[in-house]
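All protein chains but one are shown at their positions in the complex.
Right, chain A next:
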Amino acid sequence: TAAEPWPENAALYQQLREEQILLSDNASSLAVQAFLQMCNLPIRVVCRANAEYMSPSGKLPFIHVGNQVVSELGPIVQFVKAKGHSLSDGLDEVQKAEMKAYMELVNNMLLTAELYLQWCDDVTAEEITHPRYGSPYPWPLNRILSYQKQWEVKRKMKAIGWAGKTLEQVLEDVDQCCQALSQRLGTQPYFFNKQPTELDALVFGHLFTILTTQLITDELSEKVKNYSNLTAFCRRIEQQYFLGHDKDSSATVAARSAKRSLLR
């Protein structure tokens, strides 16, 4: 129930960090972790190969709190709010509208671009995504599962009109999105000045993951690096909310391992 306080054993589930998790899921997971850190709510990260199937919506990450299971950042933010914790209460109505709009922008452009790169770019799909996605399972299950997932993602891309895009166009979209985020952030420490909100968590999750994940080429991370205030933003949040806490903190580990993990 909403009235119960946040338990000590709350857990966040994602796929296996070293071998299995993909860029997009890592970004989403990091966003939730950042959000919970910002709310000062303890969470431990549990890695499971079948995390995707355990999730109530099929999407990751999900958190297990008390006897409730909630997946994806949006619902998690609402769940946390029902328990009395919120980062955006101090915002006025117009700011809240803006915050929601920018979160949609990140989902609409960044997340979709990540999915596109992973599943629709043939080289990346073949060399990175397929091997990673099915890695916990024996052949031929590993191939079957990853091809099935690829088909699903491609179908969705077609429905929203991204199937016809080329990689250059997708990268251009990423650049446009980063430019908008950079302009909105300006010289402030966080998007709504002094205090971070769920938007900061979301942006951090995606940008940090893009910056620290090694793919076939550096084109994607270069897009983010073009905007120095965005890289500074990521560093700031990493330092404030992830480093200097326990050494096992997932972002640090993720950062260290991501650099070497994505090449077989």
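Going forward, a residue touches a chain if its C-beta (ideal position, glycine included) is under 8 Å from a C-beta of that chain, and two chains touch if they have at least 3 such contacts; residues count from 1.
We take it that contacts and distances are computed from a predicted model.
Enquirer: Assign the chain not included in the display its UniProt protein name, restricting the answer to "V-type proton ATPase subunit a", "Proteasome maturation protein", "Septin-type G domain-containing protein" or "MTX3 protein".
Expert: "MTX3 protein"
Enquirer: Write down which of A:Pro5, A:Pro138 or A:Gly164 is the residue touching the left-out chain.
Expert: Residue touching the chain left out of view: A:Gly164.
Enquirer: Given the contact definition stated above, which residue among A:Val46, A:Ala82, A:Ala101 or A:Val123 touches the chain not shown here?
Expert: For the chain that is not drawn, the touching residue is A:Ala101.
Enquirer: Pick out the residues on chain A that sit against the missing chain.
Expert: For chain A, the residues touching the absent chain are 56-58, 93-94, 96-98, 100-102, 104-105, 107-109, 155-156, 159-161, 164, 176-177, 179-181, 183-184, 186.
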